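Before I ask anything, here is the structure I am working with.
Only one protein chain is missing; all other protein chains are in place.
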């Protein structure tokens, strides 16, 4: 297979005379794959049980004749009006008890028996009819699972939640212990008494909420599994994917990634946000990490503007190319779009497309066509690896746990992870993401930011990494709670306290007067003066060297950054969140200890550098010229220039 | 009939001894008309089907004896508690399914069969009893239709919506085509599957939402029609009105205005807002435009403070007079208030009244009395015309369509229209508002700001205006969609693209980083340097002259303001929203092209000048002295001075 290049194709929105032009323009643009049928349920099954496939036969036939492969969707993402009306249990329900109706999309509860039955029937029909179609290159299960409704609180959800809890805990007593129900008189005599974490007078039981997060991710995953089972039965050998949404809080993609043959991602960086190239890179690296030894493709991006932000800036000239090349550089084997032809009506009328409202005589189409041609020459990157010696621990349990209310202070898990990621990205250092408990032997440096809740095995794994010679960095608010959100019996940090050589006595989150932004805190020591955000604490160095200490307030003189020697390696503890400059210096010190160099000798703002296979990709995301040094050579990159050095 | 002067009169809140003083004070204040019965349903029909009219007989008798005319309300705006309890279908329902209860006002759904039946019965009783009463000068239908509840989403609403859609589209296929239901799997097999746009997982179908807006306006209008039919049957020859609320988004007043004999308006400019004189003027001009060749009256204003803002500033000394005279100058044939006597209890205890809590020995009453005397001398203005050579196209479909989510950028329709209006108001140029498709032959200059959705006929009408010698100005985000919210088949601007001599290739809304205000953009050219807000775009001049171009960013060098010669006239396109200064310069250039002069030779901040009949009204809305030049003569206006020059 060559690199995928193409996009979502919704021919049902257009008369057949347009289909002819579509295939012609696709060929001209170098399109290799089209994703078909994502929102076609109502066209495929206009009435309960009556299917109409002729039009789709035609579409697939035309595409195949044009040499274009098809990523065929199972079409289950948006049930038709007849389904919602005939089977009211399909509608999702909010925590306040509001039933969500039709007229938009994704108006189904994953716990609805009717939805599961109808979706399964549709997939069986599709797989039976098209499972061996010569155009078929992949199956596309549903669409962006959980995008708008990742939690449903209705009665079917309650039943399913109880079943999930029975499977997890076995007995009510075990659940009571895990949930700490002795607090606030919440002891359950039986699973039947349990409800989803619906609207309540005040703070809900944290473990109940966390388990509902886990359950909700699993419930959607179960839909995916059910569809996949049918596809594998009726269409053996065809790879199955479902499109992820970057670092999406709703679903634990580590568990999901195990269930697909091909990881695919939808990515919509905001052109008006100067930080978006870095956050896009994070998404690419996460996808590569989720995929492991399987391929991944960029399944959706916008050629220019989207339609769902408050203000939707277009991509600048060259912007589409540089972000596409970024995905390629970071391991993607396909560059796809939503969507092929811009809609003339409907909720996404103003979402840009490969063929805009203005038709092919537009800069947007011309840039797409040029990129298609360029990708045609780049097939050699396919399945080439992207080496990384640095890993960041990324975990949905920690994310869900940290962002509950009733925490020492409000923190953004993704925000803090992104700040750490950015410190490496700015230094042209490629990063993998790893799940807790993963094999870390390939890495020289591992960072665990705000790994708030973690089981002992995961913490032991970090210890082992350091002890075997690695450089480990752990931040404040890590290892505080176990997987059931109980404070680790041995205290904050659990077993890592010994690894790090510190004892955290008491938290001192930075806080200002009511309504004011929290203050920052001065930090000083051998790393030079730093500025800390969000956090300080009373931590004892018990064996660790103090590299920096808090320099103000009640915690003045207490350690802020420490380093401990453990076995053949070192374990660093960072007791605050340095600002961008400070984090850069901490990251620099860690890289130096770990002996990891960046791709560039000298970096520049907005210039990204990454190695894939034998090639080095230099990407200037800015609209101005930039100078960098690579392998001792001064290079000048034009505005939004992409340079591939081999 | 002389000019109306008076207010809402709610004698049922007071013992009869107060009624004597009321009539006495009304006479002293020069009151000519009292609006009676607006919230009297529970007093008129204390139990289901049992009516008590004696008190109202008494009130009307006293007023008539005092020489005061009565604008008699149909009293249907607030159903009594027994109605809500006895007929639960009366209660409106929100999009989230919340039933709105009693204890306030307007707690009825326009779709409730019970409400329609009970309201009709009451109106029939009233019209039968008072239809020929000698005091009667007008019927006042309901009150501020739609003020708090202009959309109801309950089950009766669903039934009525389906009926409305059947009448509009005939077949489900036609509806599917208009709504673009091929998108997101929304194809309806029958009208029975359709629901109101209730709470949903994400963006609703835009045409469904627009049709629900249209339907909701029509449903309330249908209530108005039902009452009016009874009144015309039982009280022939008496003019019927219902009080509008200025530029109110909920109802398409162009359609409503066709149904009344007399346009009336409620207007509450904020005394703390220095821009409120201009926005009040806009409201007056809109009412005059809605009325056409019928009269209009200012039905409600506050003598001083209102009670429903967060902070309710009183009107300053003289403030009541200058705003009243503004209405007169802009065509009103009546100046009325809410309300006559300030309430001693209830939700509007702190709404000012002609007779305040402090009684007649107050500046508020004294100012009212003085104004009454003054109006007694101004009867000659009645039915005198207010000439205008400039028109602004104003349209509810464009308003509803532009302010949906999922637009290129978030824009305020009324905000942008107001900015354009203000540019003319500041130059003492009187403006009419016109609906799309209106006869424009009376105007020299027509501006169509953000006419986002418009049918081809309306756009053709604008073309014809320019071709026949007019000066036409059209802004960005006009003519993008048709009346069903499909992109015009010939592209953005539809047929106007040829008129304007431009082709809009791609939108480039101004956007900043997440959470930040959008940046502005520099514009330069023969109009001098301007600052654009909200918008830029990639537009090709295809025949038009480029008067100004964008001077920064990716759109640098692309046209921002163009002028095209078309037939005997010119057609201008404005591709951004200039700030106040820039809009003033654009307006000035348009006025010069169109040969339209302002009333004043030199204007001043806060001074309004308008001609009605043979008189020129000069109104200084500021608390400080102002100098202007009128017909070559320097005039000094004192603080809040009103000068009428004839």
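Each chain gets a letter, A and B, in the order it is written, and its residues are counted from 1.
Note that in this section a contact is a pair of C-beta atoms (placed from the backbone, for glycine too) under 8 Å apart; a residue touches a chain by one contact, two chains touch by 3 or more.
As the structure is a computational prediction, the values presented were derived from the model and not from experiment.
Student: Of the listed residues B:120, B:316 or B:613, which contacts the missing chain in the full complex?
Tutor: B:316
Student: Give the residue, chosen from A:344, A:508, A:561 or A:604, that touches the chain omitted from the document.
Tutor: A:508
Student: Who touches the missing chain here, A:171, A:409 or A:625?
Tutor: Of all options in A:171, A:409 or A:625, contact with the hidden chain holds for A:409.
Student: Of the residues A:112, A:208, A:326 or A:499, which one touches the chain left out of the display?
Tutor: Residue touching the chain left out of view: A:208.
Student: Touch as defined at the start, partner being the missing chain; which of B:106, B:181, B:409 or B:539 qualifies?
Tutor: B:106
Student: Among B:67, B:128, B:595 or B:623, exactly one should touch the missing chain; which is it?
Tutor: Of all options in B:67, B:128, B:595 or B:623, contact with the hidden chain holds for B:623.
Student: So which bits of subunit B touch the chain we can't see?
Tutor: These residues of subunit B touch the chain that is not shown: 10, 12-13, 39-43, 46-47, 75, 77-82, 84-85, 92, 94, 96, 98-107, 147-149, 270-275, 304-305, 307-314, 316-317, 343-350, 356-358, 362-364, 623.
Student: Hey, which subunit A residues sit against the chain that's not shown?
Tutor: So the residues of subunit A touching the unseen chain are 96-97, 179-189, 192-195, 197-208, 405-410, 481, 484-487, 489, 491-492, 503, 505-514, 518, 538, 554.
Everything that follows uses one rule, which is that only the chains that are shown with their structure count from here on.
Student: Quick check for you: after a Cα superposition of subunit A on subunit B, what is the rotation angle, between 0 and 180°, in steps of 5?
Tutor: The two chains, subunit A and subunit B, differ by a rotation of 120 degrees.
Student: Centre to centre, by mean C-alpha position, how many angstrom separate subunit A and subunit B?
Tutor: Spacing between the chain centres: roughly 47 Å.
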